[in-house]
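Every protein chain of the complex appears in place save one, which is left out.
Up next, chain A:
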Amino acid sequence: MNWLANLGAWVIEKIAATGRASQVLYGALVAVPRPIKNTPLVIRQMYVVGVQSLLIIVVSGLFIGMVMALQGYTILVDYGAEDSLGPMVALSLLRELGPVVTALLFAGRAGSALTAEIGLMKATEQLSSLEMMAIDPLRRVIAPRFWAGFICMPMLAVIFSAVGILGGHLVGVDWLGVDSGSYWSIMQSTVDFRADVLNGVIKSFVFAVIVTWIAVFKGYDCLPTSEGISKATTETVVHSSLTVLGLDFILTALMFGIE
């Protein structure tokens, strides 16, 4: 009988957590209609969340593009199809690696920082003090961070893909000697703006909502102790990575699966 009670407690706790998460999201979302007052806060968070993630995104994008060009070349050259290197690098970056790797890096670089920051605010009772002063912490603290993540991640994903394609050009064309003209022209004739580029951007908007939501919720909901904060930070990275990878399969199946 005991295990049945444990199961029930677990399910109730999960449902309650979902409810609290939705409350946080709702509180953050209704804070939009005050754009003028909140814009400086959002810009400050865009600096923390977006600009400071730029370096890791650019470096990873460059190296992933370079590795893909190198690996793709060794396989394609056996079939005399090394001219198809451009579309291979561009399509895999735009459709999959751009949104997904950016989301994973973003969860590790910015998501964990958001959780730790909000968690520490809670532990040091800064959130309660805000409430004492009749300032809604959801509007003042959570909303700018949520919107900054939502705006920044698609931009980071687009930069990641662009840098990756340039990295592929660096290795494929400048080092391995694929013709530069065919690298770009076959890429242009294969990649479609609406089907490939826009679908990738839509994907990264979905991932942005998921990762930022999990990050701010875990921070807002953590136990206000040092142990609780460390647990919440770990959970942010683990949960958002798993959700992104699982959701990516579903989105890919919906977007590219059926002709």
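Keep this in mind: contacts are C-beta pairs under 8 Å (C-beta built on N, C-alpha and C of every residue); 3 or more make two chains touch, one makes a residue touch a chain; residues count from 1.
The rule is short, and it goes like this: contacts and distances are computed from a predicted model.
The listed choices are "Isovaleryl-CoA dehydrogenase", "Outer membrane lipid asymmetry maintenance protein MlaD", "HEAT repeat domain-containing protein" or "Potassium-transporting ATPase potassium-binding subunit"; the UniProt protein name belonging to the chain that is not shown reads "Outer membrane lipid asymmetry maintenance protein MlaD".
Across A:E82, A:D196 or A:E235, the single residue that touches the chain missing here is A:D196. Mapped onto chain A, contacts with the missing chain fall at residues 40, 43-44, 46-47, 50-51, 54, 79, 81, 90, 94, 152, 155-156, 158-159, 161-163, 165, 184, 187-194, 196-197, 259.
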